[in-house]
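One protein chain omitted, others in place.
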Amino acid sequence: MRTKIKFSSIVGFLILIILVVPLLIVIITSFGEESAISFPIKGFTFDWYANVFQQPDFVEGLKMSSIVAVLASFLALLVGTPIVYVLTRFDIHHKDWFQTIFLSPALIPEIVIGFALYQALVISLQLPLFISLIVGHFLLCLPYVVRLITAGMMEFDESIEEAAWMVGYDKVSTFFKVVIPNIKQSVVAAFILSFITSFNNIPISLFLNGPDLNMLPTSILNYLENNYDPTVSAVSVILMIITASIMILAEKYLGLNKLT
Amino acid sequence: MANIEISDLSMSYQKGKQILDQLSLSIKDGELLSILGPSGCGKTTMLRLISGLIPIQKGTIKVSGKDISKVPVYKRNFGMVFQSYALFPHMTIFQNITFGLKRRKLDKKTIEQKALNILDITGLSNLKDRMPHELSGGQQQRVSLARALAINPNVLLLDEPLSNLDAKLRIEMREEIHRLQQKLNMTTIFVTHDQEECFAISDRVALMNQGQIEQLDTPQNIYKNPRTEFVARFIGYENFIPKTWAEDQQWQFHKEIMGNLLTIRPENIGIGAGENTLLGKVVSKNFLGNYYQYIVDTELGILKVNTTKDQSETNAEITLNFPESSLIELEDK
Partner (left out) sequence: MKRSTVLLLSPGLLLIIVLLILPILQMFLPTFVGDQFFLEKYLNFFHSSGNIQVILRTLMIAVITTLITLSLGLPTAYWMSRLGERWKKVVSIIVLFPILTNAVVRNFAWITILGKNGVINNLLMQLHLIEKPMTLLYTNFSIVIGSVYLFLPIMITSLVSSFSQLNFEVEEAASVIGARPSIVFFKVILPQLSVGMLTGSILVFVGSLTAYTTPQLLGGNKNMVLATLLQQQSITLGDWTSASVVAVILTVIAVLVMTIMNYGTKLMDRRNAK
């Protein structure tokens, strides 16, 4: 038994280091003075961070990515929550078919969704890119919402709702006064996970952005095609700070295990 | 207050399984009626139909003469206590109790007055600012009862309210329910699978089996005169004697009903000579505190005999007697 534990401890510890070190290197390179990324760095500067905010693509991209992520997550919650309520509480035929349909965006490769939406919405229907982006990201978020809220509803005792009906509340007011306050954590978790997923997405945005409509991750991707300087490191660090802040918030209000 | 008239209530699920079969029942004003039966007999379905939690397929339910079949659950003004307590987890005890009152057009002061009154008579006053998860099971069930009574319901419905409590609390809670029910003179329907708790507090008992009422009577009458084999077995009769056999033996018993079986309680079978005798051999003897139980192998199979006196030993050949007055005729179903 002892050798087994030792072996797995060594591997486990090494894996942790391998997970952390690349991100540390990125953080360190963001402070280097040389115009090409190098490690170890020479000198120390914050210039690349300043440079990030001088790149209109990055600044606009950050704004657009945030707006799209918020709207798409919100839309997914708005559409997804009633669906989950019906699927977990009503007695309907072919429940698992419906379940599969609402989880189907997760079955199809994201890049295929992006491509299909580009053809259908942008080319055929001539919809504005912004609307198409929202649609794509809404589809991306919906399965997360369905999965997390379903888990929340399953944990919530159905007779508590019935008790509210019995004392005089109709189903709609019971939903808002009793169900929502009790699945709040799942709703928040679904929103956070949707936001992160949408914010980080590349394959769908790839097809649905344009000259006036930049998403942050695709902007970085484009920037990397022509440049290789620590600006990318700096913007990466900013993204890591955003991730860390979201994690701290999630831990404070939900406990991180709600997110996995 | 209210009386309830249920007629021809039927219910089946989509797969064609009949849950309730043309069931009729009337409950008097202020009565505590129990619905007793094994799981799957339809008792919970029946309660849920009365409460309005599930829609009526066939039949009618009248409360004080008014048909409520089409009245939605939230307008029925019934109180219900759930097996799982079902308290609102995000509200304090006080908020749990006033939640229903707030829906009614009452001013703040009246609501508070009513809530405090209910808290007082259920003995919960000192817990009113706690959250449900801070309470013990017994306390939670008390709150559940208080919440149901707070809206001043026409009818109180109890769905196995004691089954999640331990033995001691169960007795305490059932007394509490009985006390409040008497005090408020509340028409009450109590669903349970436990014969003892049901007999202890009910005015009448409806014993259900396979979607039908097998017997509707006072606890005493059901105990003394079970109508069918099912009822007899459910409330603890274990000895059954075919009528034709008894006739061949020229036993004396009342012949009033058509049916094939006689039954007798173990404590009513005598050991030694007497009327209606039968020979048997003692298979085993068990001392059970205030009585002895003899397992006796007879021509009729194994019979159980309870006596207060130690009268015989294992393997002994004994004579059993079956007094005419204790032999109960059972109807065929």
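By written order: A and B. Residues from 1 in each chain.
We adopt the following convention: a contact is a pair of C-beta atoms (placed from the backbone, for glycine too) under 8 Å apart; a residue touches a chain by one contact, two chains touch by 3 or more.
The shown structure was predicted, so the numbers you read here are calculated from the model rather than taken from an experiment.
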Displayed partners of the chain not shown (whole complex): A
Chain not shown: contacting residue from A:Val52, A:Val178 or A:Leu239: A:Leu239
Residue among A:Ile67, A:Ile111 or A:Met154 that touches the chain left out of view: A:Ile111
Positions on chain A where the hidden chain makes contact: 1, 3-5, 7-9, 11-13, 15-16, 18-20, 22-23, 25-26, 29, 36-39, 79-80, 82-83, 85-86, 90, 92-93, 98, 101-102, 104-105, 107-113, 115-121, 124, 135, 138-139, 142, 171, 196, 199-200, 202-203, 206-207, 217, 220-221, 224, 228, 232-233, 236, 239-240, 243-244, 246-247, 256-257, 259-260
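Keep this in mind: only the chains that are shown with their structure count from here on.
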Chain centre separation (chain A, chain B; CA means) in Å: 54
Residues of chain A defined as touching chain B within the complex: 157, 159-160, 162-171, 178, 181-182
Residues of chain B that touch chain A when the two form their complex: 51-53, 72-75, 77-80, 82-84, 86-90, 99-100, 103-104, 144, 147-148, 150-151
